[in-house]
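One chain of protein is taken out of this complex; the other chains stay put.
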Amino acid sequence: MTTDLRSRIRAANESTVEIMLSAWDNVVWVGNETAIDVIPGMTPTTVMHAGPPITWVDMCSSMREGVIGGLLFEGLADTAEEAESLIAGGGITLAPCHEHRTVGGMTGITTASMPVHVVRDDQNGVEAYCRLHERKRALQWGERDQQVLEQLRWMTDVLSPMLSAAVRAKGGLAVKSITARALQMGDECHNRNVAATSLLVREMMPDLIALDWGKDDLEKVARFLQEDDGFYLHIDMAAGKAIAEAAKGIEYSTIVTTIARNGVEVGIRISGLGDSWFTGPADLLRGSYFPGFNDDNVDADMGDSAIMETMGLGGQIQAAAPVFQQIVGGTVQDAINHTREMMDISFGRNPAFVLPMLDFQAGPIGIDMLKVLETGVTPIIDSAMAAKKGGFAGAGQVRVPMECFQKAFRAFAERYGLGQ
Amino acid sequence: MRMVVRNWVRRNEYRDSVMLMKASEDLRAVSGVMHAALMMGTQANKSVLEGLGLLDEQGRTARANDLLVAVQALDEDALGRAVDHVEAFLGGDRQGTTSTSFHLLDSAVQAVPDANLVLISVPGQFAAREARKALQHGLHVFLFSDDVPLQEEVSLKTTASQKGLLLMGPECGTAIINGVGLGFANAVRRGPIGIVAASGTGLQEVSVLIHRQGQGVSQAIGVGGRDLSDAVGGISTLQALEALDADVDTRVIVLLSKPPSKATMDRVLKRAASCSKPVVVCFLGQDVLGPSDGVRLAKTLEEAAGMAVSLANGQTYEPRLFGISREDVDELVAEELCGFAPQQKYIRGLFSGGTLCYESMLVLKDSVGDVYSNAPLDDGFALQDVETSRAHTLVDMGEKHFTQGRPHPMIDPTLRKLRILREARDPEVAVLLLDIVLGYGSHPDPAGALASSISEAKDQVSDWGGHLSVVASICGTAEDAQNLALQEDVLRQAGVLVMPSNAQASRLAGAIARCISVSEGCVG
Partner (left out) sequence: MTQPVSGLIGAQLTVINVGLSLFAESLRQQGIEVAQVDWRPPAGGDMVLLGLLDQVTQIDKGDDADDN
């Protein structure tokens, strides 16, 4: 009986990885839209956030700042106090991005009027969304002053529509084409995205220039992109979410389809276990703080950006980005060793993403809950830290707690009749 | 000056027990650090730290899969140094510096298809599982781990023997296969004597004595301490006997164990007797109860080695009590007797090798009778308090009491050094008896490590007008990295009487003690 179960799991995992690979080949950034027009379940009074479900009371401080900022942006409140009353009065719906075909970086705050990237896989018939990456001081870091809100408005009114028009004129942008090249240029596509963003700008420039928008706006867009190293990440994240949508819900599959954090908890989801979250405590990152920041004034691991790791990038392939080791006090050998470890806990390999530092081996894909449990090795996430009061506080790495996988496996055992 | 306690929790980080101990030791050496411990954040470990006053709020949040660092220091500066030190020692998230390491036995087997042997030293409750995987892959197993359930041992060995695989262990500390030392083993020349041993240090002592008499070892197979119990029935022992019987390079076989259970002993002796080669059997003190035709019986490890060497050389074995002349022994004894104060009369033995401790107790029966111990020959002589000796006492410092959360005394001499000093403070103690074990895995300079404590102890005793006699043997060869000759010199310079075997050292200690108890004019 268990041989039968074993082979079903194997077959399911093979299918899951096959779908992930084909989805990687298919995902296209087709344009940007307004959140309420595309995100299922978005309403004028919804604020979506990163990570597994969490209540207002339990939220960490930078995410709360972000929620307040979202309400200010939407004009639902004029001050923080009004925003908090609105929430306390039950007038606001808080929801995890992940449960709405959406992902959000860091605080992940996504509200109705915000523009989102739309990434589609026509073959697998899925679509996913992620709001645009903000430059420097940002709502995604939990900052919400005038400058931040003004930038967001400009992004909504100018940046997003321009980029959207340009990419439509191109007929869409195959996400893989930039991601794969960036991996050969020192990005691991979670913490480091500067090569990818640079490639994106190169791709988009001619079509942006050819648009019928004013020179002034064009200059501001160019300057924005010049100053925002991480811009490409959110396009990559939307792609990752589309792939997750394609790969979810496969019976018997033990492949991880979500890793997401909200500064308080880390949640994972498994393909063969549908929409159930399996959570553990979010830990502080280990790495480097910017001046003025330390263990006591930053929030713990946060963001849906671990969708990158889920799809075989970021902390799964540190060997692609040796420079990142300087942030975490590691060596080049550590980068290689970590990547080998991640290969040990993944079910398959992605030939689209090749690693020169590992003799051009294909990168890992399909984190397997069973391998995590067997080896005792949990996935590494390369990420950034938010200050409790809001702001970019530093960067580092952290591991998904084993607890998540233990809970997931208990559920798997129950659902699929193990131990009976 | 108030001391400060601080904990750091390194999430989802794992290090094996030896690494954690090394890191703890290293940390304790940092200036200003009074106490330090690195442990996995299990409930049990947190309780230990709580009991030591080393746990704080942060530490309490540690989970079983987190690494907990606990430090007690003089001040904040010292804590700062401690933190830097830990970071440097453990490294970012580094688990090991080897570029090719695996996380699963299965991955290693895939990458190394020629593998034929797996060494396993993981915590006991997981060890059988790893051993089973190895056997399923068709690999032989050296199982160092202890605390493996008896039922698992039986099941594993049954599977192994059906597949023509050898499972050495559980709790097997030593083997020499094809001239290669596994676990804690000495560098010993190849030769025609094959050894099967249900004891680590027993195997070491016999192999070393064979080497020192100019002979050599073909194979030395450890079978684990429980193999000759009725439950296991000697599965590995029988396999080993058969393998050595069939091995062209083996001409003599030695079988070593503490006294086995009757039924198993009979079965094993029967098989031994039917070997095509002479078999020397040493059941350490057990006069054989079963059929002993066709095998030769040795009473001590030394005798087993001597008989095997004689057989290999085609000579007759001549048992001797001492390697030196009777006169020389008497002289040694007389010299020691000169210095004792009237109330000094007891022997205190502190052993790193369990079987060596056992052999000593056997040998001492002839001279001083029963002795107390934490692993006594007779339950009636069990020490009430393992930390406190009484009358004649021999302590096996490799026993669980001393090794919980600490490295084995063959690796780390700290506890033995402390105990030497404590014994010396007892005015009734006359003789200290020690074993020093060299070889792979052992401390790089065990004699040097103990010498300072020995000198200090002797000085303490002579200060108040007494004399502390220290007798020791070194289980090692000239080929061991620790340099046997140098180890002997270091001990002799500290005033130790170094004897060529554990049996002789015990005999000398016994002779000295017996002479004390007899009136003047005594000879050993």
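When the chains are written out, they are named A and B in that same order, and each has its own residue count from 1.
We take it that a residue touches a chain if its C-beta (ideal position, glycine included) is under 8 Å from a C-beta of that chain, and two chains touch if they have at least 3 such contacts.
Fair warning: this is a prediction, and the values are worked out from it, not measured in the lab.
Undergrad: Out of B:V5, B:V30 or B:L105, point to the residue that touches the absent chain in the complete complex.
TA: Of the listed residues, the one touching the omitted chain is B:L105.
Undergrad: Which one touches the absent chain: B:S31, B:S47, B:N116 or B:S325?
TA: Among B:S31, B:S47, B:N116 or B:S325, only B:N116 touches the chain that is not shown.
Undergrad: So which of B:I177, B:L450 or B:I474 would be touching the chain we can't see?
TA: Once the missing chain is taken into account, the touching residue is B:I177.
Undergrad: Kindly state which of the options B:N7, B:S24, B:N45 or B:N65 is in contact with the chain not pictured.
TA: B:N65
Undergrad: Which candidate, B:G339, B:G441 or B:G495, sits in contact with the chain we can't see?
TA: Of the candidates B:G339, B:G441 or B:G495, B:G441 is in touch with the missing chain.
Undergrad: Please output the residues of chain B touching the missing chain, sorted low to high.
TA: 14, 16-19, 42, 64-65, 95-96, 98, 100-109, 111-112, 114-123, 125-126, 129-130, 132-134, 136-140, 144-145, 161-166, 177-178, 180-183, 219, 239-240, 242-243, 246-247, 249, 440-441, 481
Undergrad: If the hidden chain were put back, which residues of chain A would touch it?
TA: 2-3, 5-6, 9, 370, 373-377, 402-403, 405-406, 409-410, 413, 418-419
Please note the rule applied: only the chains that are shown with their structure count from here on.
Undergrad: As a quick test, compute the distance in whole Å between the mean CA positions of chain A and chain B.
TA: Centres of chain A and chain B (C-alpha means) sit 54 Å apart.
Undergrad: If we count contacts the way the header does, which residues on chain A are in touch with chain B in the complex?
TA: 283-284, 286, 325, 328-331, 333-334, 336-338, 341, 344, 374-378, 380, 397-403
Undergrad: Once bound in the complex, which stretches of chain B touch chain A?
TA: Residue list for chain B touching chain A: 10-12, 14, 63, 65, 87, 91-97, 99, 101-104, 107.
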